[in-house]
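Note that this complex is displayed minus one protein chain, with the remaining chains in position.
Order as written gives the chain letters A, B and C; numbering starts at 1 within each chain.
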Amino acid sequence: MVKPLSRNQMAWRAAQDLEEGMVVNLGMGMPVLAASYAPEGREIIFQSENGIVGAGPEANEDERDPDLVDASSRFVTLAAGASLIESAASFAMIRGGHIDVTMLGGFEVASNGDLANWDMQVPNKGQLVGGAMDLAVGAGEVRVIMQHQTKDGSPRLLNVCRLPLTAPACVTRIYTDLAVVDVKENGFLVQEMLHGMTEEELQARSEASLSFSANLKPLATPDI
Amino acid sequence: MVKPLSRNQMAWRAAQDLEEGMVVNLGMGMPVLAASYAPEGREIIFQSENGIVGAGPEANEDERDPDLVDASSRFVTLAAGASLIESAASFAMIRGGHIDVTMLGGFEVASNGDLANWDMQVPNKGQLVGGAMDLAVGAGEVRVIMQHQTKDGSPRLLNVCRLPLTAPACVTRIYTDLAVVDVKENGFLVQEMLHGMTEEELQARSEASLSFSANLKPLATPDI
Amino acid sequence: MIDKRVSSVDEAIHGLFDGATLMVSGFGGAGVPVELIKALDRSKITDLNIVINAVRFLEMHAPGLFQDHRVKSLVCSAFRGRDRDPSHYERQWQAGELAIDLSPQGSFSERIRAGGAGIPAFFTPTAAGTQLAEGKEVREFNGRQCILETAIKGDFAFLRAAEADRFGNLRFRGTQSNFGPIMAMASKVAVVEVASFSDKPLEADQIHLSGVFIDRILVASETGV
Partner (left out) sequence: MIDKRVSSVDEAIHGLFDGATLMVSGFGGAGVPVELIKALDRSKITDLNIVINAVRFLEMHAPGLFQDHRVKSLVCSAFRGRDRDPSHYERQWQAGELAIDLSPQGSFSERIRAGGAGIPAFFTPTAAGTQLAEGKEVREFNGRQCILETAIKGDFAFLRAAEADRFGNLRFRGTQSNFGPIMAMASKVAVVEVASFSDKPLEADQIHLSGVFIDRILVASETGV
């Protein structure tokens, strides 16, 4: 049995696709983890929808400023070239197409790119949508980082999402603990897969039918 | 024959109604003249729609800054407490009801408060609307400063405007060279009139029928 | 002389009435007007419609609001309580005692901006084709489905800033501003609590929010916040 990627490894893999000069918004959880794994030397502008354009690393305990938090409510620092804006301006930036890439967590992605990542429908709990819908609709590319299956083994790469949609037909790429999967015109196309795994094994863990790239590569990450 | 007010006197009279703390936008011509006649000691915030909140007096020749002009394209100064904004923010302020009073020039006002002040329909000349429509719609009160009649003696206080409207039912008060006239539910109500003029004389220079305040006052201004 | 300072927190919230729509700024602890929220908690004002991005910050600083059933409706983008067990407000919502207008955070922001900018409604692609579009007008623009969202206005707004001058001109620190500027614009009475007051007017080109939008300034007590 092959060993799935850790959360850190998933974040690392996703981070490798961030390019010099890109404006990137990272959702809570694994996506924000990715910021620390961006390849050294690449200048990437991390936007945080509560009003930071150019967020830096998380603040050390002694440099925490209660007035400076990111959209995940973490104490952060500012990177060189940062600017600070109010919420309507921040979402104008997002909705207006000025974010090159958003990386979001996900519950389910359908083969047409539909994303469900906001409402788990937990009994007795209220709803929380936050900025996910705006990001899914506004960003140039929507990339999702999520486990390939749920804890109880249900697939997350589906024919049709079961959970409430965040936005239709928006996802371009998915990073899971098993594979890197693009969403193409005719469905899921696997670009990378864990070494030692077979196409049949990955398909068995997915509901929607998968195609495999002619140039399929092993999903390799450092040991983190 | 009574002597009509000069342009300076009309501007002076209009300025007397500006109160402490008011946010005021002044149109081109006589309205901007009014700023210099505001009663001393009253702190009034003059907004200029190209991006000044708190414009000061016109700049002296030696203090002119080409980067600091008002909506009439005059070189101006900043008053204490001024701030500078971009155009969408400025018109959000205007349209959103944050300007207490706008004083505008006018071609015609109808007895229901309709204002025509933007298109003279000059042959061979293009149109210029500028910020007049936004101000007429957005300001808490719209006050008009204009000659009581046109140069060829036609009335400007009309039953129905003949020129294209700036906004319907928006004017609350008119300062002319002959009178101060409010627009009320049932039409024009003269509050002040030049000393020596009769109600019949003023009516003869107006198309719409005028009512006269029970408390009608002489329109008195300094000799400027 | 214009001077928008008030001398007490009671004066700061004076006139806030039963049934009012109150907007409250803050994100992740930054820009949360804690003194004003606490004063609201101590008051007996009830039947409130509260516009706030994340409801949990309201419960954190004004637990009495929900305990005493003084909120009748909420406009927000995050209604979920932090704990596994349902919060007071989640239970009231389940019991049908609390009405919720849940908006995506960008539509929430833009609806408030629209309220302050005199725009009664706008079309947006956000939430089109989702559950949150239910009951909303749909129209296609340039091949894309959009929904019609309406403006939100308030009777009062509470926000927090770093510094004010007597005109109400504000400067924010870090990510303090968030919903503050748009909420101040969208409300009849905007009340700001500030950490410091500048005796000199702030520099015209370094002002984050024009004082035109601010009605009252509460200079926070040194120990208060």
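Convention: contacts are C-beta pairs under 8 Å (C-beta built on N, C-alpha and C of every residue); 3 or more make two chains touch, one makes a residue touch a chain.
Here the structure is a predicted model, which means the values were calculated and not measured.
K.L.:
Quick check: which displayed chains does the absent chain contact?
P.N.:
The chain that is not shown touches these displayed chains: A, B, C.
K.L.:
Would you mind spotting which of B:10, B:38, B:52 or B:146 touches the chain that isn't drawn?
P.N.:
B:52
K.L.:
Return the single residue from C:160, C:173 or C:216 that touches the missing chain.
P.N.:
In the full complex, the listed residue that touches the missing chain is C:173.
K.L.:
With the full complex in mind, choose from C:114, C:190 or C:217 the residue touching the hidden chain.
P.N.:
Selected residue, touching the omitted chain: C:114.
K.L.:
Just one of C:104, C:125 or C:201 touches the chain that is missing; which is it?
P.N.:
Of all options in C:104, C:125 or C:201, contact with the hidden chain holds for C:125.
K.L.:
I need the residue numbers on subunit A that touch the omitted chain, in ascending order.
P.N.:
The missing chain touches subunit A at positions 20-21, 23, 43, 45, 47, 53-54, 78, 80-85, 91-98, 137-138.
K.L.:
Just checking the interface: what residues of subunit C touch the absent partner chain?
P.N.:
110, 114, 117-125, 141-142, 144, 146, 150, 171-174, 205-206, 208
K.L.:
Give me the subunit B residues in contact with the hidden chain, please.
P.N.:
48-52, 65-73, 84-88, 90-92, 94-95, 119, 124-134, 137-138, 164-168
We take it that only the chains that are shown with their structure count from here on.
K.L.:
Tell me, which chains sit next to both subunit B and subunit C?
P.N.:
none
K.L.:
What chain lies farthest away from subunit B once each centre is taken as the mean of the Cα atoms?
P.N.:
The chain farthest from subunit B, judged by C-alpha centres, is A.
K.L.:
Subunit A to subunit C: how many Å between their CA centres?
P.N.:
29
K.L.:
Please work out the Cα centroid separation of subunit A and subunit B, and write it as a whole number of Å.
P.N.:
56
K.L.:
Mind pulling the residue numbers of subunit B that touch at least two other chains?
P.N.:
As it turns out, subunit B has no residue touching two or more other chains.
K.L.:
What residues in subunit C touch two or more of the other chains?
P.N.:
Residues 113.
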